[in-house]
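With one protein chain held back, the other chains of the complex are shown just where they sit.
Now for chain A:
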Amino acid sequence: MEKESFILDRLLPVGTVVVALVALWYVAAVFLNAPFERDTAARNGTTITFAELLPKTMAQQRPVLPAPHQVIAELWDTTVNKAVTSKRSLVYHAWVTLSATLLGFAMGTVLGILLAIGIVHNRAMDRSLMPWVIASQTIPILAIAPMIIVVLNAVGLSGLMPKALISTYLSFFPVVVGMVKGLRSPEQIQLDLMHTYNASSAQTFWKLRWPSSMPYLFTSLKVAIAISLVGAIVGELPTGAVAGLGARLLAGSYYGQTVQIWAALFMAAAVAALLVIVVGIAHSAVLRRMGARA
């Protein structure tokens, strides 16, 4: 077989899609921002040619859809040009959200694993708990998040914890479902083998069920970390939080700062991608250590 070429096989297809998307975006920006320019011109009793209109649609203060370069300029300005401790730095806001995400993800993972262990080892828990676990996810998070925040505020919990708890609420679910499946994935013959050794439940767990469940765990974790971030951002919305990507989104929409909104959105997407990549790296590192085929 031919050697894989990174440029031809990876960069070219991805690059083509990116270029196409950016082009489409510019067209959409011009199209969506043009009415404002025409109205302005009409109010001033002048007419505006397309050639005059074109650059203006890409340089508005509060465009309906900011052009890509505006968003990039805003991202650059709020990350590189501001001290990371400044309230105007997007890095600062991203860190605020990220810390809640990571805390919530950690708690959700632990909770999910513990519940899965209970469900797999105890019939009563399997029957009583699983329906509730599923029911918990049928409630829209947007409906329940404000209540959680309010209730927790009433008992004196504010700041990081309520947001992290919403992340936990979202992220434990894929972990439970994946781990129940993973811990039940050993074949009968592998379990019989443990039985012939008169292995204890704990030994069977650590030497068979746990290693068997690793592929399932990491697949779940990839989903869990991404929705943890969503949870943390949603948790910042109802409180009118002063910091965090959610707060940036909210403030942006209050003041019609669409460029700020889009910058925050892109930051959130970048953070999510980064988190999923990190989990992915951990995944392949663990599988490699477990002797998976290269």
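Annotations
In this section, a residue touches a chain if its C-beta (ideal position, glycine included) is under 8 Å from a C-beta of that chain, and two chains touch if they have at least 3 such contacts; residues count from 1.
By our rule, contacts and distances are computed from a predicted model.
Name of the non-displayed chain as stated in its UniProt record, restricted to "NitT/TauT family transport system ATP-binding protein", "Phosphate phosphonate ABC transporter ATPase", "Succinate dehydrogenase cytochrome b subunit" or "Isoquinoline 1-oxidoreductase, beta subunit": "NitT/TauT family transport system ATP-binding protein". Within the complete assembly, A:Pro211 is the residue of A:Pro68, A:Gly118, A:Gly159 or A:Pro211 that touches the hidden chain. Among A:Ala59, A:Val80, A:Val110 or A:Met290, the one in contact with the hidden chain is A:Met290. Contact with the undisplayed chain is limited, among A:Ser128, A:Asn153 or A:Gln203, to A:Gln203.
From the options A:Arg38, A:His69, A:Lys87 or A:His195, the residue with contact to the chain not on display is A:His195. Contact between chain A and the unshown chain involves residues 187, 189-190, 192-199, 203, 207-208, 211, 214, 290-293.
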